[in-house]
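Here the complex is missing a single protein chain, while all its other protein chains stay put.
Chain naming follows the written order as A and B, and within any one chain the residues start at number 1.
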Amino acid sequence: MSDDHIHPAPTTFVAKYVFSRDHKVIAKQFLFFGLFWLLVGGTMAMFIRWNVAHPGHAIPLVGKIFYPDTDGAVPPDAYASLFTMHGTIMIFFAITPILIGCFGNFCIPLMIGARDMAFPTLNMLSFWFALSAGVVMFVSLFVPQGAAAGGWTAYPTLSTKIGQPGLGQTFWVVGVFLTGTGTIMGAVNYVTTVIRLRAPGMGYMDMPLTVWGMWYTAVLNALFVPVLGAAMMLLFFDRVFGTQFFTAGAAVTNGGGDPVLFQHLFWIFGHPEVYILILPAWGVIGDLLAFFARKPAYGYKLSVFAMGAITVMSAVVYGHHMFSTGLSPLLGQSFMLLTMIISVPAELLFLNWCHTIWKGKLRLTVPMLFSLGVVFVFGLGGLTGLYLASISTDLYLHDTYFVVGHFHLTMAAAVLLGSFAAIYYWFPKMFGRMMDERLGKLHFWLSFFPINFVFCGMLFGGWAGMHRRIYNHSVYTYLQHLEPLNKFITVAALILGAVQLLFVINFFKSFFAGAKATDNPWEVGTLEWSTPTPVPHYNFKEIPVIYHGPHEFNNPRQTAKDWIGQAERLPDDPPAAERIARTELVSQPAHS
Amino acid sequence: MRTGRARAYLAGVLVLLPIIALPALALADGTGARDPFHWMKPAPDISLDGHRVDSLFYTVTIMLAVLFLILCFLLFWPMLAHRTGSRHQVNYHHQGGHVRDLLIAAAISAAIFFVVDGTLLVHSYYDLKQAFWNFTDGSEVFRVEIMPQQWAWNIRYAGADGQFNTGDDIITLNDLHLPVGRRVLVQLKAKDVIHSFFLPNVRTKQDANPGRVTRYTFTPVKTGSYEIVCAEMCGLEHYKMRGTMTIEAQEDFERWYAEAARFAVASFDPTDAEALWGWEWEKTR
Partner (left out) sequence: MHMTAIMPAPARDDDRATSYVGMTIALASWLMLFATLFLAYVVLRVQQPVWPPPGTGPLPLAQALANTFVLGASSFALAHGARQQSAGKRGALARGAWAAIGLGACFVALQVLLWMRTLRSGIVPQGVFGSVFYALTVLHALHVLGGLAALAWLAARAGAAGGAGTGRLPVQPVSMYWHFVDLVWIIMFVAIFVL
């Protein structure tokens, strides 16, 4: 399906908003889908935190609605379902739809000057797969014997019939498989779109970092989500048809399979997955820091290569999730070394971000604040990763709250703040109205402190030896003294949860009554801001020719304003034909 | 501009709050009055090699704290000093594309890599080789078999004949007795689902899988009673899968062992197929 010509705009409501093939509408569908699940997963997090601080005590206000049998307290089996579903929902149904589904869809075609994705129908299917997966997951919350409770990692044999006889875990497997299928469809689309549909004159090194991040993520999704898919199929067969891939012959189980095999398969996918989630956020903040520092992104090419190196490396370090499974020492040490090497490109990224804002003219808008917040929390998360890469310290910290704190700082805090940055930044283009700046700043500062208290607090708890996924830590004498810490974390978490109400208010207030956005409110040069607001169905009336990179700020050649549009031709720029010619071989031809 | 700057300073101060606020928790906790870090203290280290983890952790923490403070400065100083309206010129041409810039970036990254990651790599390598993954077996080693199940620890000693899975084996539940000062080698194999044998006082853990044997080794050097923890989610009562480890002086241990051996022989039921749940001791590969 080519998008060179303008498709007729859909006219009926169903074609326009339900079964839409327009990437902008699909982006919004993903956004609302993701925000809904973010609310569900976030509420679960609040319940989990309440129970960690007050195990077995009734949840105030809402407890009786959710747990009438126990008078409002979370029972142990429900607690296991809570942390299992919280992880699953946040990763597959909140972050993936918001950051990849929504902003991948919205930004890629608009930022590379395309009229739509390469395969609009596949794009629509991608959302409908995600939605049906969401329905399956939602239903699984209410099946008899409860939702899946084997942890989001679903390690067999706990996740087979031996440990999870109920329907919930089967639904979980099906849901994860379906959403994975949708993700792969999206990924095929993103990768193809970036390769094939860049506007004439736009070389790979003229793409905004956002597009790079999304593209790397899509590559990883296309290659590694199938690994999860295969693991899910085999687990499904084990559960439903009685095969024995993951059950070994032991005292009370039989089979010639291997439970550790599942861990290998899961983490071959799972480690790329953490980069799948963070790469789009890195891309977005790489752009936003430059946009709001009014400076070109420092070391743009180095950032692109560093992100590429991390993308490649992410495939060969998964073993660090399995140091305590009894890996052979040689294999363990190799994974340790490889994991440590990833810190080098990550350091380069940090250097570039810091260098970008250094001696700029910072506009501390809400998206900028959130971007700076990402650098801060990802700094904490990245540094704490080193303890877990080193086997010696990992054998102590593995499966403790240190790990929980670490991956929440990287995958939750950094990605969530990155998502907020993206929402505040692209909201005007998506919905035609500005979000409230003051509410937004309040939202940032009131979120920033609790989010750090919560996840840094977990690091301390982990160092003290508190292991994860336990219903009641006070049964252990060596954890008794952690009660004040756990209560503190819970208070911070509840505040963090409550503060998100500011975002909800801001979102809906701005959606209906925000100030009308101009076409380019942030004064940046990337292509999406050269379109009218609201963006027409066909995006670009005429496909632009690209003359400049995405971060042309304070270029002395342009003195009238401090930015240059990517499609803006300055008097001494080369003629259009020359720009088109340089990308003709790799991009879509402008003339046939 | 002035109010903007003041506000930014305020923001900077607020950002430092996590570092100040968390130790302040100690004040809320009466028992911690003597030690300001009581609220985050790990269980006491009782093993010969646990200090390796502690010292590596603290060393690297100091290094990373320095790096993090540098990051904070690089992040917050521009927020204060390099804002819209500040007088300096934005240098458009310095975009990090020159060879010199690349070399500087590479040098900084390499320096951090060799110092911080290098410390971790080298220490880890020797820690594993000499202690945590040094599973050399022999007569000087004290052997135990442990089979965790949902939700308890089955513990088996070789008994008088020195052979595992025979009628004279000592079997306990959730009650691990060990002599002080002698290296212990544990072989683990799970009964049903995956568990993880975690001794917080020893600073290391090892998963126990159904169907395959894994190993765990340490040398207790302090007598006392400590907790055995399951660190891998293993089902509903994972959270209370708690065992007790008693480290005793050699003579106390021998007394306990002789008594237990007597009971073991007396209570062994050869017709009970379940009684021999152990396995022949697996030789170190």
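In this section, a residue touches a chain if its C-beta (ideal position, glycine included) is under 8 Å from a C-beta of that chain, and two chains touch if they have at least 3 such contacts.
Bear in mind that the values here come from a model prediction, so they are computed numbers and not experimental data.
Every shown chain touched by the omitted chain in the complete complex is listed here: A.
Annotation: of A:Phe19, A:Tyr67, A:Phe237 or A:Phe511, A:Phe237 touches the absent chain (contact as defined above). The chain that is not drawn here is touched, among residues A:Pro60, A:Gly256 or A:Pro532, by A:Gly256. When the missing chain is restored to the complex, the residue among A:Phe129, A:Phe224, A:Tyr425 or A:Trp529 that touches it is A:Phe224. The chain not shown here is touched by just one of A:Phe103, A:Trp212, A:Phe245 or A:Phe503, and that residue is A:Phe245. Residues touching the missing chain, restricted to chain A, are 1-2, 4-5, 118-119, 122, 184, 187-189, 191-192, 195-197, 200, 222-227, 229-231, 233-234, 237-238, 241-245, 255-258, 261, 264-265, 268, 530, 542-545, 547, 565, 567-569, 576, 580, 588-592 (touch as defined at the top).
Everything below uses one rule, namely that only the chains that are shown with their structure count from here on.
The distance from the centre of chain A to the centre of chain B, each centre being the mean of the chain's C-alpha atoms, comes to 29 Å.
Chain A meets chain B in the complex at residues 76-77, 80, 149-151, 155-158, 162-163, 247-253, 258-260, 293-302, 324-326, 329, 332-333, 336-337, 340-341, 343-344, 347-348, 350-352, 354-355, 357-364, 372, 375-376, 379-380, 383-384, 386-387, 389-393, 395-396, 398-400, 445, 448-449, 452-453, 456-457, 460-461, 463-465, 467-473, 475-478, 481-482, 484-485, 488, 553-556, 562. Of all residues in chain B, those touching chain A in their complex are 8, 11, 14-15, 17-18, 21-22, 25, 28-29, 31-32, 38-43, 52-53, 56-57, 60, 64, 67-68, 71-72, 74-75, 78-79, 82-86, 88, 90-92, 94-97, 101-102, 105-106, 108-110, 112-113, 116-117, 120-121, 123-125, 127-129, 132-133, 147, 149-150, 189-194, 196, 198, 200-201, 203-207, 209-212, 214-215, 226-227, 229-240, 242, 277.
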